[in-house]
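All protein chains but one are shown at their positions in the complex.
Letters A, B and C mark the chains as written, and numbering starts fresh at 1 in each.
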Amino acid sequence: VSGAIDLNSDLGEGYARWQLGDDEALLTVVTSANVACGYHAGDATTMRRTTTWAVARGVAVGAQVGYHDLAGFGRRFIDVDPVTLADEVLHQIAALDGITRVAGGRVGYVKPHGALYNAVVHHEDQARAVVDAVRDYDPSLSVLGLPGSALLRYAEQRGLRPVAEAFADRAYTPDGRLVPRSQPGAVLHDPEEIAARCVALARGEPISDITGAPLRLRAESICVHGDTPDAVTIARAVRAALQEAGIHLRSFVGAGEEDQA
Amino acid sequence: VSGAIDLNSDLGEGYARWQLGDDEALLTVVTSANVACGYHAGDATTMRRTTTWAVARGVAVGAQVGYHDLAGFGRRFIDVDPVTLADEVLHQIAALDGITRVAGGRVGYVKPHGALYNAVVHHEDQARAVVDAVRDYDPSLSVLGLPGSALLRYAEQRGLRPVAEAFADRAYTPDGRLVPRSQPGAVLHDPEEIAARCVALARGEPISDITGAPLRLRAESICVHGDTPDAVTIARAVRAALQEAGIHLRSFVGAGEEDQA
Amino acid sequence: VSGAIDLNSDLGEGYARWQLGDDEALLTVVTSANVACGYHAGDATTMRRTTTWAVARGVAVGAQVGYHDLAGFGRRFIDVDPVTLADEVLHQIAALDGITRVAGGRVGYVKPHGALYNAVVHHEDQARAVVDAVRDYDPSLSVLGLPGSALLRYAEQRGLRPVAEAFADRAYTPDGRLVPRSQPGAVLHDPEEIAARCVALARGEPISDITGAPLRLRAESICVHGDTPDAVTIARAVRAALQEAGIHLRSFVGAGEEDQA
Partner (left out) sequence: VSGAIDLNSDLGEGYARWQLGDDEALLTVVTSANVACGYHAGDATTMRRTTTWAVARGVAVGAQVGYHDLAGFGRRFIDVDPVTLADEVLHQIAALDGITRVAGGRVGYVKPHGALYNAVVHHEDQARAVVDAVRDYDPSLSVLGLPGSALLRYAEQRGLRPVAEAFADRAYTPDGRLVPRSQPGAVLHDPEEIAARCVALARGEPISDITGAPLRLRAESICVHGDTPDAVTIARAVRAALQEAGIHLRSFVGAGEEDQA
């Protein structure tokens, strides 16, 4: 995929009366939308509106599946048994896919959210539960996650397409892991620096790790955030830099448009 | 459909740790299962288990859609705006259908639950919202409800198949309405009497209204209850009497089996 | 109450990850805080933080009680039976009061929220249920609501102190009712005009109704909003104008401070 990259972002994360992030702005930037499915955020109206917008703009729709935890926004690890977790992941994918189909699209991939995203890096049972649910629903779906995670390993083993992502605004250790947010320098803030890293990532060139040494990451998608005004600014800078560098922006599921002008 | 009738019942109405009714027993009696979709009852595991059992037994699966009201079991009227209601009904159908497909079946019809069932008899906006959601999802779905209701009228207008149901254990007024539960004689308790009425209904013969006068009801389906041990006994008596009378038991959606022995 | 008035506002209406309004700004303006109690908005952390701030600033704390409806933000009428409603109102008051006591204060009054606020203007059973719950919990609590409502009538009959409120930014009909939001001119936007009305209200002088004719309203409290930046600007203008006019700002429950400078 030289010369092409996907940009993904979390969307549809409001609930009822409460808004979060600027979905309309993000949908002019990304090629893949990770849409919340009601377990950590999102409700029927938000799911419908977000997927309708995404389909209308040619942005690929993914099911952003989380723990059953509105109160915690899916950010706390829950020691849920794998059978229940698989049922819950299936429920989320099924609901979002059905709603997306009414808008003329379909769910193309699945990405775990928050604490579940972190858990399935190493929690074998929960990783397997997520993959089983995806495969039960539709083996043609892709699975988006952290390179080297149990999730992507199981996805590949079970015949699903694993898609590795990098984070535009996060520092990496020399061995390619994320620097924990609690450490200094873990999060990048300069739009130009972030955009330049994304261009390097898209070209398959090394970026600088936290020590300044070169680090080569393999990623088919770059995750950008959108829940603050600054984040939208950064996301736009990333998109502009990629386009200026002649990189094709397109979703890994093939549903994204190269240029949405 | 002379000589044939459908039996429907509410199933999958537990939630989390809590059980309600004897789903396994009911699935040996009915030909159509109205499965709760998580808004008034039901969770991912219950939805998956119930639909898996139903598909395995050849029982048709319907989405029993309700107000967003676990705390009230969907039994309180909610003055929700029609756009939101349509989104919520779509969400429920989509989720249940996707889960049912994993079990090898599909949702064949939609039946409103509780206070929503009562509201859409006369509440034009909510009736239209339910029908719009069903049609947006899949115009081949049937809509199950009260004869003469706004729901069935809109369903027909919008090209959906309306299916009228009768209640096995409820008394009717001379003009074919249900006697309110608050009035004496509103609910029948004698299994033999109830079974005999069901045979008459299935044959298109008149039953006795609350005054004893003959009343002819048109119904393609008969609703039986299953949330008490008595109810299961009655449901079994109804099924046995219908079979003894040579009436074919089959779902109106064509997915039910005539005899599940 | 010549020369003194209370300003009340809805606070603590976030939920989990989601924020709503600028509580800290509002708490420098109002003398009474209507704090959400978890049924339409609010969670344990929000309730604790908001009441702690209010107590620290000498702002009176009221329980803003609503229908059990996070999904609808308490804005849809729910036909809940009065016994259940009384239990739910009691639950909300009890929880907020216990939390407020830990901060060194206590709940001083109860104000219904959203659709419940509108319902208890005329819905006798629900109005009685709210009043019964308040009285069961603590007969020394005040009840804040619309002048002429069933709620205030029952409160007075049952020995509770009814407190009538006016709305700073709403137009009134000649007979003292709120002009429905759907009509032109229903909501005022000019901070100066709104502030001038509040000064008149506090002095017991007539304001202009929607036709321009003078209207005398009796209100011990004025409700200001704070869920938009504009609303906070207006609330501050109201407070400044009242202080400039020499009107004492103090809560009707006697817990508010006259001047928080």
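What we mean here is this: a contact is a pair of C-beta atoms (placed from the backbone, for glycine too) under 8 Å apart; a residue touches a chain by one contact, two chains touch by 3 or more.
Please read all numbers here as calculations on a predicted model, not as lab measurements.
A.B. asks: Who touches the missing chain here, A:25, A:71, A:215 or A:245?
C.D. replies: Counting the whole complex, the residue in contact with the absent chain is A:71.
A.B. asks: Which listed residue, C:57, C:91 or C:177, touches the chain dropped from view?
C.D. replies: Candidates C:57, C:91 or C:177; residue touching the omitted chain: C:91.
A.B. asks: Given that one chain is not shown, which residue among B:71, B:179, B:215 or B:245 touches it?
C.D. replies: In the full complex, the listed residue that touches the missing chain is B:71.
A.B. asks: Could you pull out which residues of chain B are in touch with the chain that's been left out?
C.D. replies: Counting only chain B, the missing chain is touched by 14-20, 41, 43, 70-73, 75.
A.B. asks: Extract the touching residues of chain A with respect to the undisplayed chain.
C.D. replies: 68-69, 71-72, 76-81, 84, 115
A.B. asks: Which parts of chain C are in contact with the chain that was left out?
C.D. replies: Touching the chain left out of view, chain C contributes residues 38, 43-45, 47-48, 83-84, 87-88, 90-91, 93-99, 101-102, 136-137.
Following the convention adopted for this analysis, only the chains that are shown with their structure count from here on.
A.B. asks: Is it true that over half of the residue numbers where chain A touches chain C are used by both copies, so same, or is it different?
C.D. replies: same
A.B. asks: Between chain B and chain C, what distance separates the C-alpha centroids? Give it in angstrom.
C.D. replies: 44
A.B. asks: Using mean CA coordinates as chain centres, what's the chain A-chain C distance in Å?
C.D. replies: For chain A versus chain C, the centre distance works out to 42 Å.
A.B. asks: Of all residues in chain B, which are in touch with two or more distinct other chains?
C.D. replies: Touching at least two other chains: 84.
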